[in-house]
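One protein chain is absent from this view; the other protein chains keep their places.
Chain lettering (A, B and C) follows the sequence in which the chains are written, and residue indices restart at 1 in each chain.
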């Protein structure tokens, strides 16, 4: 469970222009600074916004990661819906509140 | 009053290896990221560890800034004593508690 | 853009609120909000945090998109500190000497103090990630804040900001539960403490979404004005803003 790391990476990209610049130049070098599961790594690299949503990433973070990859707002919403169709309900984080 | 900025610079140098590397390569580029008074700027550049102490920098931060500039422990202690002799009592921060 | 008629009525009620604020001649303005990872993250998530900085910066969002240019907002560090010391007797607030304002604080400020000439003290409540701040602690916090304000010589205005039901940044973004909102606002305006504190997080999440957790800012304001009732100046669901928008004032008993 390294959801914290996924969210921290996205938080830093959003809040620290230096990290964002390094990510835009060489995303792997930034990704390499964190420990991820293979599933998280795949979702971050692709990016698979829908899977990241299902893994539990907070939308207030995820929207920025989608925007960084050029997603329009409606594409972002649709990607999350597609994620749920493919991978099922949100598994962790605050959106899984009613499941637990 | 930008004591907060002085302490933040030192905190970042201590906690973030990337900031420390940039500082060691080009200290002015890091200093330029913060607003300081002329007195703070002078004390940071020299560095005048004694004046930084009198300005109110917490010793748990200041010791790291002194070490970064090659101060041995006793030199660090002596620099603070010299600061008080030259500039008077600590003016702000937690060590000024009994003055206020 | 939002329907101009709806939007203009909303903006107009903000104007009236600004006039009331100016007429009260405050020395400082406390803004109780619920931010979204602008300053606070899961590496150190405070239940309550109170600003204690000389000044604040905002918006963190793209100035063109949000329509507010980069602004330095004056703080009130000495007053902040005295308030914090007082509140801390009962409520364990974190404090912050730096704070970047996101839309949640800068948009209301832009309406209420458009010249940014009123010192501001920001407060954040964790409405974002669980464990969330318990509702009854928000009540205790609101009471402590009121006591602290009353103990100061300065005249202090208090504004709460936050959405009611909304599902921000999720597949349900745009959904608004107007019935739930109106029921909540009825409890809020009439300052019915027991009903305000009876919600569970699960109920709120189910009926009002993740954004509904922001009722904590309303509850804090209700507690600070305990025993008073309010004036609902404006409420309408505005789907393009993805939230029902509320403007309300509370008399101070």
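Heads up, the rule we're going with is that contacts are C-beta pairs under 8 Å (C-beta built on N, C-alpha and C of every residue); 3 or more make two chains touch, one makes a residue touch a chain.
These numbers were taken from a predicted model, which means no experiment stands behind them.
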item	value
Contact list for the unshown chain, restricted to visible chains	A, B, C
Absent-chain contact - pick from C:78, C:92 or C:203	C:92
Chain C residues touching the omitted chain (full complex)	39-40, 42-49, 81, 84-85, 88-89, 91-98, 131, 133-134, 136-137, 141
Contact set of chain B toward the excluded chain (per top definition)	4, 7-8, 11, 14-15, 53, 58-63, 77, 80-81, 84, 93-95, 97-98
Contact footprint on chain A, counting only the chain that is left out	1-2, 4, 8
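Everything that follows uses one rule, which is that only the chains that are shown with their structure count from here on.
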item	value
Intercentroid distance (Cα basis), chain B paired with chain A, Å	39
Distance from chain C to chain B - Cα centre to Cα centre, in angstrom	37
Multi-chain contact sites of chain A, meaning residues that touch two or more partners	none
Sequence positions of chain C contacting 2 or more other chains	none
